[in-house]
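The structure appears below as structure tokens.
One protein chain omitted, others in place.
Letters A and B name the chains as they come in the text, with residue numbers starting at 1 for each one.
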Amino acid sequence: MKPAAFDYHAPTTLDEALSLLQGAEDADAKLLAGGQSLVPTMNLRMARPAILIDLNRVDGLEGIRCDDGEWRIGAMTRHASIEDSPELATHVPVLPAVVAHIGYRPIRNRGTVGGSLCHADPSAEWPLLARLLRMDIDVTSVRGNRTLAADEFFEGIFTTAIAPDELLTAVRFRLPTPTWRWGFSEFARKAGDFAVAAAGVVLAVDGATITDASVVVAGTGREPLRLDAVEAALAGKALEDHHVDDAIRQVIVETASGLDVIADLHAPEAYRRRLVGVQVDRALAQARRSRREEQRSR
Amino acid sequence: MTRRTVTLSVNGQREEILVEPRRLLCDALRDDLGLTGTHIGCEHGVCGACTVMVDGRAERSCMTFAVQVDGAEIRTVEGLASSTGELSTLQQAMWDHHGLQCGFCTPGVLMAMTDLLERQPQPTRDDIRTALAGNICRCTGYETIVDAVEAAAATGPAR
Partner (left out) sequence: MSERSELHQDGDVPVEPRYVGQAITRREDPRFLLGRARYVDDVRTQGTLHAAFVRSDEAHARILSVDTSAAEALDGVVAVLTGAEAVEHWSPIRYDSTFGGWQGSEYWPLAPDKVRFVGEAIAVVVAVDRYVAEDAAELIGVEYELLPPVPTVDAAMAPGAPLIHDGWDDNCFLRRHVETEGFEDVMSECPQRRTLRLEMSRHSGMPMETRGCLAEWDDRNERIVLHCSTQAHFNLRSGVAEVLRVPEHEVQVIAPDVGGGFGIKHPMYPEEIVCSLLARRLRRPVKWIEDRREHMLTACHSREHYHDVEVGFDDDGVVRALRARIVVDCGAYSMWPLTASMDAGMALGILPGPYRIRNYLVDALSVSTNKCPLGAYRGVSRPAACFTIERTMDAVAEAVGIDGAEVRRRNLVRADEFPYTSVTGMVYDSGSFIESLEKVLEEADYAGLRRQQEAARAEGRYLGIGVATYTEQTAHTFEEFKKRGTPITFGFETSGVEVDPSGHVTVRISAHSHGQGLETSIAQVAADALGVDLESVRVRFGDTTELPYGMGTFASRSAVLCGGSTRLAADDVRGRMERIAAHLLEAAPEDIIIEKGRASVRGTPTASVSVRDIAHTAYLTPQLLPPGEEPLLSSTRTYDAAPGTGTFSNAALVAVVEVDVETGGVEVQKVVVVEDCGQIINPLIVDGQIRGGIAQGIGTALFEEFVYDEIGQLVTTTFMDYIVPGSPEVPDIEIHHLVTPSPFTILGIKGMGEGGAISPGALIAAAVEDAIRPLTPAHVHALPIRPDRVRAWIEEGAPQ
């Protein structure tokens, strides 16, 4: 399985990359980030870009920082950097914990945040994380910059709102205040494999009350879905109140059974719907037990 | 198709090759440099047979184009033993523990596990199993590979 031929460019600046992108015929140019999703499809000749623009030598697209409570992660930041980051482990442990599920270490050494978001695989972790933490996604082109909210960025299976001449440069987000808890649960056929269903839960907590909830699922076969009904059911509830457990579980079950899912080799429809609900249940249970200060265990 | 010159260091030796942009790194290593120790098992990044180190990080050479590693330092299985042929601690442990049968996945396993031991010199058995998840072996059932990595970790730092 060898790829079809292409013209190759390795720009060293963002401007160079953008003008190459703009100059190319839309459908025929592809940006090469980590390559861990793109190159296999090229080897299979399912993707055959005439032009490949390699972003790996462009300065300034990588990095993790926090300024005044706003976190910014550059698009070319490798999954392995997220996994290994001590700052994230301390302050945003949901990210390294979830990213560790992405394939295997060699994949994570090259795969990038931006690449994963733009590829928009329905089972992928990064699109889920982007919606879960309500990230802002910065994109740029020769025409200028714009920011899309994660909730508007993903449009469908392998489809995003990014324009053909645009390049994703960074994601930004703030953590819920004053404290927050998180949970994540994924079911895959085997370790490191694509998620059949996954769910992430982030709870903004004030004292003993959930002030806001973010509940996002992946693996339905479509873009990551925000479960508004579950979020609404959680808002304002006491964190530890087990009386609400059955009611919440009921909302989860009902929401899951109403989901629009795609059946595939690994999961027929009804099974998949129920499985999504199970992941939400487990992610929520973990969120309720966790504390923001909890150290990621390794 | 315009070929490009790629200059790289492979196992400490400077090499220069002329390749089409689409030439995969695994093919460049095997065919242009004659280093056939790196194997090709799937060409879509799942099996791990093609794992090499690029600038100190384990990577799938079937998912990297050779043109991308211009200026990089590559380590392949051929670079694990010393220049006098002494096996690395991990290679010796794999031998002692019967961690290979047909040997086809072995170079990829060696590179992935060398990478693990360099990052995490004292992995638990579970850590090893998790790290090994990225390499498919059809022969051994994995247990003796895990034994070997555990033994190599106990012996001392991997070469």
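In the analysis below, contacts are C-beta pairs under 8 Å (C-beta built on N, C-alpha and C of every residue); 3 or more make two chains touch, one makes a residue touch a chain.
Computed from a predicted model, the values in this text were never measured in an experiment.
Within the set B:58, B:77, B:117 or B:152, the residue that contacts the chain not displayed is B:77. The residue from B:8, B:25, B:46 or B:117 that touches the chain not shown here is B:46. Within the entire complex, the positions of subunit B that touch the omitted partner chain are 20, 22-23, 30-31, 34-44, 46-47, 49, 76-78, 80-81, 85, 87, 91, 94-96, 98, 100-107, 110, 128-130, 132-146.
By the touch criterion stated above, the residues of subunit A touching the omitted chain are 1-5, 44-45, 187, 189-194, 196, 265-268, 271, 274-275, 278.
To be clear about the criterion, only the chains that are shown with their structure count from here on.
Centre-to-centre, using mean CA coordinates, subunit A is 29 Å away from subunit B. By the touch criterion given at the top, residues 1-8, 10, 32, 35-36, 39-40, 42-44, 52, 54, 56, 80, 103-107, 109-110, 190-192 of subunit A touch subunit B in their complex. The part of subunit B that touches subunit A in the complex is made up of residues 1, 4, 20-22, 24, 27, 43-45, 48, 51, 57-60, 62-65, 67-68, 112, 115-116, 130-131, 133-134.
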